[in-house]
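Handing you this structure, nothing more for now.
For this view, one protein chain was removed and the others were kept in their places.
Now for chain A:
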Amino acid sequence: MFRTSARQNPLRSSALHLVLIVYTLICVAPILLIIMNSFKSRRGIFGAPLEFPRGETFSLEGYETVFTIGNFPLYFQNSLIVTIVSLLLTVVFGAMAAFALSEYRYRGREILTLYMILGLMVPIRLGTVGILNMMAAAGISNTLTALILVYTAQHLPLAIFVMSELMRQVSDDLKNAARIDGLSEYRILFRLVMPVMRPAIATIAVFTMIPIWNDLWFPLVLAPSEETRTVTLGAQFFIGQFVTNWSAVLAALSLAIIPMLVLYMLFSRQIIRGITSGAVK
């Protein structure tokens, strides 16, 4: 690693770094702007939007509003429950389906694979009306369960697709050795195959978790009640038709970044090992 980068042309490597730094700045700038402005008064936000909070512009009024007026701790809890449970269900059921599709030979397997993966091509929002009716008929509209079911269904196809491709690459001999040692198919999947695929699963987890956390549509349609509101929906509370409390909106958004950041860091440290070893014991 070190030797190859040391041997690289310094000009090329600094050019590369320049490009990467510029790109990083472009990506980070909006987030920085949000966090910066969340610590300013309304006057500060509009008077000097690009400045760091200073003496007279510094204010915690946004955060105060969020914690006093809105029911934010509850919204956070809702978002976390929905995101984590959906994520777990997606990974666990995705892995099981992928294993069934990649490991065993049976009639109709190709059709079943196609059926599972078809979801990749159909935008789930087109089915909103149907989903809404279904949830109402099942009596679970305005519950977190409704959201969890929808998100799990939405993200399963990609998880199945990626994992079944990867599982084909896990050594057959290893699985067979485990079968001879008497391990159940569940243990082979969760204790042998999934740990090998840990990085891939962490990636899937990140790609599943972020859209769920950020989604506004389904919380709005399926669970808009006060007790089931998620953070993204809760933040809308401060955006009025005529007046928008920008400090509060920005404070809510800044706070909403934190859990994702924490989860992301956990995944990059492959917390997944714990998840998979604890899933089936």
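As a working rule, contacts are C-beta pairs under 8 Å (C-beta built on N, C-alpha and C of every residue); 3 or more make two chains touch, one makes a residue touch a chain; residues count from 1.
FYI, contacts and distances are computed from a predicted model.
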| query | Unshown chain, UniProt name, "ABC transporter domain-containing protein", "Branched-chain amino acid transport system ATP-binding protein", "FprA family A-type flavoprotein" or "NAD(P)H-dependent oxidoreductase subunit E"? | reply | "ABC transporter domain-containing protein"
| Of A:N133, A:S171 or A:S268, which one is in contact with the hidden chain? | A:S171
| task | Based on the whole complex, identify which of A:I124, A:V196, A:I210 or A:M260 touches the chain you can't see. | result | A:V196
| field | Residue of A:P10, A:G182 or A:G240 touching the missing chain in the full complex | value | A:G182
| said: Touching the absent chain: which residues on chain A qualify? | reply: 171, 173-174, 176-183, 192, 195-196
